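Only one protein chain is missing from this complex, and each of the others stays in its spot.
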Amino acid sequence: MSNPYQALIVERHKHPLHAGRPTQFDAQGQGANPICGDAVRVYVSRAGMDVHYEAEGCAIMNASADLMADAVEGKTPEQVERLHRDFEKLVTTGEENHELGELNALAGLAGYSSRIRCATLPWSALAEALHHV
Amino acid sequence: MSNPYQALIVERHKHPLHAGRPTQFDAQGQGANPICGDAVRVYVSRAGMDVHYEAEGCAIMNASADLMADAVEGKTPEQVERLHRDFEKLVTTGEENHELGELNALAGLAGYSSRIRCATLPWSALAEALHHV
Amino acid sequence: MVGEAMSVALESFNVEAAREDFPILKELVHGKKLVFLDSGASAQKPRAVIDAMCHVMEAQYANVHRGLHYMSEKTSDAYEAVRGKVAAFINAASQDEIVFTRNATESINLIAYTWGRSALKPGDAVAVSEMEHHANLVPWQMLRDAHGTELRIVKITDSGEIDFDSLEQVFADGKVKLLSITHMSNVLGTYTPAERLAKFAHERGAKILLDGSQAIVHRAVDVQAIDADFYVFSGHKLYGPTGIGVLYAKREILEDMPPFMGGGDMIASVTYEKSTWAKPPFRFEAGTPAIIETIGLGAAIDYVNAIGLPAIAAHERMLTEHALATLGNLEGLKILGRAQDRGGVISFVMDGVHAHDIATLLDRQGIAVRAGHHCAEPLMGRLGVTSTARATFALYTTLEEIDALAKGLQRIRQIFA
Partner (left out) sequence: MVGEAMSVALESFNVEAAREDFPILKELVHGKKLVFLDSGASAQKPRAVIDAMCHVMEAQYANVHRGLHYMSEKTSDAYEAVRGKVAAFINAASQDEIVFTRNATESINLIAYTWGRSALKPGDAVAVSEMEHHANLVPWQMLRDAHGTELRIVKITDSGEIDFDSLEQVFADGKVKLLSITHMSNVLGTYTPAERLAKFAHERGAKILLDGSQAIVHRAVDVQAIDADFYVFSGHKLYGPTGIGVLYAKREILEDMPPFMGGGDMIASVTYEKSTWAKPPFRFEAGTPAIIETIGLGAAIDYVNAIGLPAIAAHERMLTEHALATLGNLEGLKILGRAQDRGGVISFVMDGVHAHDIATLLDRQGIAVRAGHHCAEPLMGRLGVTSTARATFALYTTLEEIDALAKGLQRIRQIFA
């Protein structure tokens, strides 16, 4: 199994680009894993898919949320749905997919089935938010 | 394990000497093993320890009941109790005991822990009967 | 299976080769070759099962679920993979419909405690047949006594088959909400017509539970084709280890069932005031599961699949026919049950010889059969006996072993003549 803690993951965990609750947003969604206490809340602004989040959890979840916010910026809901699907595939199979760009940093999770949910939790929260938009 | 079906056992099973309900008796006791349907009823006449029985069960139980009736004839209750104890020891350890006489034919049971109860059932019924005398 | 398919299956199956897979079959008993005709109580284990269990303990073990390290991940994956294997083996729609228990007995009790006490109301009735194992009778008596449900008995015919007239009567007033019935009798060898019974129950608004403890070993089972609501069996009769059993239930039924035992792994979250339950199947698996045994069960299923249930069924049919013919000819011996559709479980009684004496005397010749009421006391009453002797066949049973049994019985007859 390859390293799930690529430099990018640690970097985004320590210095996130999209963390924090925005003053204005159109919808929100949340995810929680009571087993480890991971919790995330995702905020979406309709205008050109602008995503922020508040996260309390492990480095994998925090970084995944931040990279997700990057990746979905300006995308349509359909494109986001597609990315979500591809991302799930990436973290379960470990097969990199160049369309996923920096998200590929999480491919190393594939060997750690109990950690995969850490990475996908922000995506579920985003899906919930989009459902409410 | 030695043979628990000595000729004497088969013989007594086929041709018992003490089977049947006597017309007169002072006390009775019974034993049953619902697992196999074995059932025995033992009748005691106070005068000089005269024992009869009705049995419905396997050859081991039937023969054991018949040999028991032989062995206890004319004994005191204390002597019967002692025989009972020695008999239990015989069938669990397999060590013959010349004081037990023909009862030693059941020593071969020792290897068959699930059959030991077949041999001791008449003795429990007798103990119950003596308790009532 | 008939005709061509059967002979193909038979040809491809080599019992002598299969026997090599079972180390215990080389053992001597009282100096005689072991002839093990008690597989219906519990089957022997092939090398593949033994090896799989050893492998876990030697090279890949840790507690499952939530271990964030290699050994735990690998062990969890191996454990959960068996859920998929079991689902495929009985053709469940999803592996989430497979709950691991200790044995068939626990599976039935789990249903009685959870579904029975939530979906059934006092006054509702549960119907079982006259040929149930205690495991499929006592839990419903306990439910009756604790919860006020009724327990009804479906009669069997003299040939040992479900009496459909009796079934109609038992269902007539519409109170029966569960038909809980054996898929194959452990005393008479009878297969019950599972699909027909399921249709019958469903048309009358009842659910059906099939006790597959015996059936699963001898024929391919398809829970979707049967349309079973519940299906249960034990690993140890299927050439797998003890300590592991299976409960299959349709997803929507499991979803609505409250948990059975409380503890780790079955919760979503816990506070002192209130705990919320995990989804099925985990809701029903409290505490550290039988990890090593589950993986052993997976190996047993792989083993059976590799030989193929059609081949096993064909082999056992041949054995059964031979046994019925051979034992049926012995003087003073009576075989109980003569169902049209039957498998390799043969109970018999002998004039003037108690079943326990038969078992012990056969044992002295190395032949293992069971004797007693086979955990089916009420059936003994129905058959007018207190106990029977019983020979059961497995994939490793041979024609010669059946001949040895017949010869052994003849000898016993002589002793008691």
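So that you can tell them apart, the chains are marked A, B and C in the order they are listed, and the count of residues begins at 1 in each.
As a working rule, a residue touches a chain if its C-beta (ideal position, glycine included) is under 8 Å from a C-beta of that chain, and two chains touch if they have at least 3 such contacts.
All values derive from a computational prediction rather than experimental measurement.
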item	value
Displayed partners of the chain not shown (whole complex)	A, B, C
Residue among C:275, C:326 or C:398 touching the omitted chain	C:275
Contact residue for the chain not shown (choose from C:289, C:310 or C:337)	C:289
Touching the absent chain when the full complex is considered, from C:27, C:255 or C:341	C:27
Touching residues (missing chain, whole complex) on chain B	1, 34-35, 111-115
Chain C residues that touch the omitted chain in the full complex	23-24, 27, 29-30, 34, 36, 38, 41-42, 44-45, 49-50, 53-54, 57-63, 66-72, 102-106, 108-109, 112-113, 133-135, 137-139, 141-142, 151, 153, 234, 236, 241-244, 259-267, 269-272, 274-275, 286-293, 356, 359-360, 362-363, 367-372, 375, 377-378, 381
Footprint left on chain A by the chain that the document does not show	1, 3-5, 10, 13-14, 34-38, 56-60, 112, 115, 118
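Here, only the chains that are shown with their structure count from here on.
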item	value
Whole-Å separation of chain centres (CA-atom averages), chain B against chain C	39
Between chain B and chain A, distance of the C-alpha-averaged centres to the nearest whole Å	80
For chain B, residues contacting two or more additional chains	none
Per-residue overlap in chain C, given as positions that touch at least 2 other chains	none
